[in-house]
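Apart from one protein chain that is not included, each protein chain of the complex appears where it belongs.
Labels run A and B following the written order; every chain starts at residue 1.
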Amino acid sequence: MSQRIINHPVLGKLDESQTITFTFNDVEYSALQNESIAAALLANGIRTLRHHEESGSPRGIYCNIGHCFECRVTVDGVQGERACLTPLTQGMKVVSGGKLQTDVRDWRANHGK
Amino acid sequence: MENKTIIIGAGPAGLTAAITIASRGHSVVVIDEYMKPGGRLLGQLYEEPNGNWWNGIVESDKLHQQAKKLGVDIKLHTPVSNIEVQDGIWSVHTDVEIHETTHLLLATGAAENPLPIKGWTLPGVMSVGAAQVMTNVHRVKPGERGVIIGVNVLSSAIAMELKMADIDIACITLPVSNTVNEKFGQPLEVMNSLLHVSHMAPSAFIKMGSKLMKNDFFKQLGITFFPKNGVKMWDIPIMLRKAVTEIIGDGQVEGVKISTINPAGEVIPGTEEIIGADFVCIAGGLYPLAELAAVAGCPFYHIEELGGYVPLHNERMESTLPGLYVAGNITGIEGAKVAMCQGQTAGLSIANNLENGILEKELVSSIQHTEHTRENAYIQFHPEIAHGKDKLKLYWDEYNAAVTK
Partner (left out) sequence: MSEKDIIICRCEEVTYSELKETARKFQCTPRELKLRTRAGMGYCGGRTCRNAVDSIALESTERNESQISLKYQPPIRPVSFGKLGEVIE
């Protein structure tokens, strides 16, 4: 089901004429040309944009205007791009970040340090 | 080298300054990391007492078109990572290049304060400003049903905007009180802070044919103590005697745990219930986003009425550093109309300095116009804003007296 607000009592009707496709973690989705990655993913029902590097806890958009960096994803190979400020273009490849290894911490935990 | 004035921030203050400077025939570059011009103005949507709609998208577009017509160079999607000054020349570092100028205006706006609550890192929890932008600018629903945590002027205005987009708001309520959320979690404190926005109670929804408010929300506030289940404003329950203790969900938001609180904000045991929701908004208010002024070395003062630490500046929007100006919410949290006035003042200040002081009269009248706009502002973020500005003036005089000694 689409989450888009097509008709708005004051802002009018949404222009949905220009659509594109992009991929998020290798799955193809459709979006409106030039909308933000975050908006397009939410419109496709996707809230989780990455997992915290250490704990692996899921994260989504928080501030939506580039301040919090919670929505950072890899876009066409470039890491750390903010999904909330990056406009989508045809064929863009978006990949989410995941938990990284924490060898030192694990070693400490296992050795009672 | 052509000396282009550089403005960082394409919100109402930055764009108005750009228009002011460009219309005097000077060249201007505006840099912003967002993908559209307008800043926080983009998301704003409310009905004014005279029945006109303040539509942030339309207002932003007006400013943008005017700036474009005057030949202002607007660089969007361009984050600024640092500014430095050497021999009177400011360098502005962006991802792509370094820009140089003798006149630099910082109009970087404000950032949102969080109200940290258990579970607030779950996907589906967002700042109230985030929900506003998603709804009005991107036209995507933040969810089907939301809970707004934090009762204040910003959250009630945005709650109404969400409602207009047919998004269900389960309630607006308080965060559980702790050291960080303190002011926001105490019913009496919150109630007092709301009294100065009572004029916002008559709602556009009445005219739009929605259910009429049965009781005047604010009158009720004044007469009785707040009913446990809240009262409704714009058909949204506002619950000042309840607080969210935890946001719950498996992998993303599924609801909140909410309990009844006493007037001091303490949870009454055994009152917990769960409200289902697929998104949660956190409304902890705004603070001036002044990081570039800080790295440049501006002196700062903490002024509660202005929303936090602000870079020292005078009424002409000049900082203490030569060639560096400030305007908009970086100078204190106020509405877009005040920001536009400040942008005009900063623009005139810059043009005046470029034109050997021939714009003194215009400058003085622009400063007066700002004060007038402040006094008549529809939304005031802090009731004592004028007092905060007076404090700043004192700090400015003190600072300059010490420097010239």
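General remarks:
Methods note: a contact is a pair of C-beta atoms (placed from the backbone, for glycine too) under 8 Å apart; a residue touches a chain by one contact, two chains touch by 3 or more.
Since the structure is predicted, the reported quantities are computational estimates derived from the model, not experimental observations.
Counting contacts over the entire complex, the absent chain touches A, B. Looking at B:Val85, B:Val180 or B:Ala377, the residue that reaches the missing chain in the full complex is B:Val180. The missing chain, though absent from the display, is touched by one residue of B:Val58, B:Leu188 or B:Ala294; that residue is B:Ala294.
Against the chain not displayed here, chain B makes contact via residues 33, 79-82, 93, 95, 97-98, 111, 113-114, 116-118, 120-121, 178-180, 182, 246, 287, 289, 291-292, 294-295, 299-302, 308-309, 395. The set of chain A residues touching the chain not shown comprises 52, 54-55, 57, 59, 62-63, 67-70, 72, 79-80.
Quick note on the criterion: only the chains that are shown with their structure count from here on.
Note on chain placement: the centre of chain A and the centre of chain B lie 25 Å apart, centres being C-alpha means. For chain A in complex with chain B, the touching residues are 3-6, 8-11, 14, 34-36, 38-39, 42-43, 47-49, 52, 57-68, 84-87. On chain B, the positions that touch chain A within their shared complex are 33-35, 40, 45, 53, 55, 57, 77, 79, 111-112, 121-127, 129-131, 133-136, 138-143, 164-166, 208, 251-252, 289.
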